[in-house]
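Data first, discussion second: the structure below is written as structure tokens.
Partial complex: the chains shown occupy the same locations as in the complete assembly.
Think of it as A and B in the order they're written, each chain with its own count starting at 1.
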Amino acid sequence: MARAMTLNPDRLLPPDAATREVARRLYAEVEHLPIISPHGHVPPAWIADDVPFTNPTALFLTPDHYINRILHANGVELSQLGVPVGSDFSEQQSREAWRIFCSHWRDFNGTAMRYWMQDQLCGIFGVDVRPSAETADQIYDQVAAQLATPAMRPRALMESFDIAFIATTDDPCDSLEHHEKIAQDAGFTRRVVPTFRPDKYLEPAREDWNQLVDALGEAAGVAVDSLAGYTAAMENRRAFFKQHGAVSTDHSHADLGTVRLDEVDAASLYDKARRGEASEQECTLLRRWLLTDQIRMATEDGLTLTLHPAVRRGHDTEATRRYGADVGNDIPVKLEVTNALQPALDQFGNHPNLNLVIFTLDEDVFSREIAPLAGWYRSVYIGVPWWFIDAPESIMRFKQSVTEMGGFSRVSGMIDDTRAFCSIPARHDMSRRLDCAHLADLVVKHRLDEDEALDSLLDLVSNNPKKVFKL
Amino acid sequence: MARAMTLNPDRLLPPDAATREVARRLYAEVEHLPIISPHGHVPPAWIADDVPFTNPTALFLTPDHYINRILHANGVELSQLGVPVGSDFSEQQSREAWRIFCSHWRDFNGTAMRYWMQDQLCGIFGVDVRPSAETADQIYDQVAAQLATPAMRPRALMESFDIAFIATTDDPCDSLEHHEKIAQDAGFTRRVVPTFRPDKYLEPAREDWNQLVDALGEAAGVAVDSLAGYTAAMENRRAFFKQHGAVSTDHSHADLGTVRLDEVDAASLYDKARRGEASEQECTLLRRWLLTDQIRMATEDGLTLTLHPAVRRGHDTEATRRYGADVGNDIPVKLEVTNALQPALDQFGNHPNLNLVIFTLDEDVFSREIAPLAGWYRSVYIGVPWWFIDAPESIMRFKQSVTEMGGFSRVSGMIDDTRAFCSIPARHDMSRRLDCAHLADLVVKHRLDEDEALDSLLDLVSNNPKKVFKL
């Protein structure tokens, strides 16, 4: 017989009775507040075209590299899951993929993926049996049937999830047509904005860098045969994004290096890179300079920067060749912040127009570098623990590490950074529960009064994201 | 008057009443399961010859560098403890050493060594007074008297400890005569197998490397005047170990570096090293290549690899000169995994015949590198926190760090890695108690149902070690 699966209203709250009481009271105050999602990866076309989701595999498995990687480690081929997104995958294959996932349910015990999935299946789709080989078809049918209803289309879900604001992530050359379409629909009032992600245009070491820069020049209508032209093209596209509602730019490089260069040296380095003559070291130097210049631009146009450094992408080259990027084999590396950001912070760190949000995959820098920097520089905000560490215990370690040094005023508040649309409420709810658990602990240890804890909770859930992203 | 010493049945379980109840129920299910010890350092001669232990000093102090190092820091000379093992040490000296240890009992407060020692003294020998200068003789006599009984011989203890499987660690040139003797005794059914530990044969920077390689060639009956010969000799000895029951090989180098080399380049590097002409850098390169080739061999013969990197051995050179290796002054250094293992994992990481178990002394890599790698590559398993960090709080940090990213399916389960024979049950029991504490926390936070927690517990205690070491 199938085992039941339910959502306990106290999930993630502290087991200690006195602490739990405080946490419950705090949670009741924020449980139903609107979701602000200032950085993530939901495709804007989904919302623009209100594309219905087809089945649980397409919704939950194929695009989610968190799920894919654990299944891969446990012997599943990514092709069995429909990866890469957009490959030809039949209804029968989707059903089979779902059965594979449900058969591996136990492999997710104790993970964040399990927590989110349970929250979504129970909370959105009313599933009440535990996934297994035996219950896979029943759950598949139940979810698929609901996905076919109007209530489960992206726009209706944005309403029922109460997502007040959501940012997508977009290429600098993107026409932003989807965003335009959404904006022109007066009947849809949820705010959906693009995010400017210029990463690859800042990487002279890429084989396709010259073509990318050419395309950027074309999109901007600016000649890019000099650094001045490149800079003008970037500023042009940032302005275009800002006109379409963008509030931030997003940056993920191998390290956080910034640098101050003489204008002439920078221009000559650019020329060399364009001619394909720059060494690996010079490419890195130029990339760091270009990132530093993005920070300079931000002091002028006011777009917030989110910094997501230090992942080795495509660690498994054969899997990358077969399935493309972002399929689960990106692996974190060490991060250094204090020295890397010094050149840029020394120049711009207290600029009134600048907001920098630093994410990390490296717990080592929580208390050693990120919190101390955010506790001095006005532009620096502590982002959230990112990706592999956006899980309950990791998040609590993060909170307990950075808060004592920086206080609640220096953190960005929850940023989900996800492409898994239906997981957005689960992720924000998880974050709120953990905020409450952390604050309740401060209350029962008599470090805060309960009304103060509530003030800080509201900062985390609402005020800080609005301040940091200038909403 | 002497203070009492007892073992509380709830030791290490969570103090919160509700959580403790869950933990107790879980623990009851695994408390008495057989011990699987797939990697450790018990000398096989002890079991082959069923050598009786002589007195508590010889059993607990002289060979245990965990104990030695704390006593050394607190002013005791290692010679007062009978170090090095095998030195001439009288009954009177042993009794005096035991008194020294008992006088320093307080210095062990809060340590793992204290926990294990209390568990052994109370649990195995029925000691019920707290060690101190005053009680030292009484305890010495009580333990020594019991050690003289047949019930305290190694084989009888293996039965009463219910050790179903134990692996020793052995030199590639070892004749494995002790293992043969054990295997030939039909009356003794506990499984005792060797482990192939080729470390020093992979270190061209060692002064004695040439002699070691010559000895390897001799043991294998293969000429080692070329890399091909060396490789054949290694494969030959691995096969010999496998015939004698070995399930794994063990590797502890200064870093985890692997590398892909052209066959011709590797052969020429080997020749240069054999001529004593390789630079330090070339020696490191060759060592990394030889380790990479051990991984290749493992894909063929199926022996699991355990990787124990990043310790600076013999930090105190004078102590090392006087007392030899492994006496307590090896000190951990930083570890890097993501880039170091990439060349080998890229080539072999998903090979169906390969299992790699990564240990660490560096907590920094728990969530940043090891868990993400194990959450993708099929061959990679998360080992246990090792040596200095195989203590209750450290282990809980480890569990809370790696589980959320990798799940329970990607961890090896308990590996005691000890030479302290009588501590084996205490170590495995500690591990089981902490498994229960961790899982109970997930249950009371409503992240797992209790029956799911039990499933994962059984994986940790029994199923995973059997899977990872192919038992």
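Going forward, a contact is a pair of C-beta atoms (placed from the backbone, for glycine too) under 8 Å apart; a residue touches a chain by one contact, two chains touch by 3 or more.
Keep in mind that what you see is a predicted model, and the values were worked out from it rather than measured.
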Total copies in the full complex, given that 2 are placed here: 3
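Everything below uses one rule, namely that only the chains that are shown with their structure count from here on.
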Fitted rotation between subunit A and its twin subunit B in degrees, CA, nearest 5: 120
Whole-Å gap between the CA centroids of subunit A and subunit B: 40
Subunit A partner contacts - residues on subunit B that touch it in the complex: 16, 18-19, 336, 338-339, 342, 345-346, 349-350, 364, 367-369, 371-378, 380, 400-401, 403-410, 441-442, 444-449, 451-453, 455-456
Subunit A to subunit B touching residues, read off their complex: 3, 7-8, 10-13, 15-16, 69-70, 72-75, 106-112, 114-115, 130, 312, 315-318, 328-329, 331-334, 361-364, 388-389, 391-394, 397
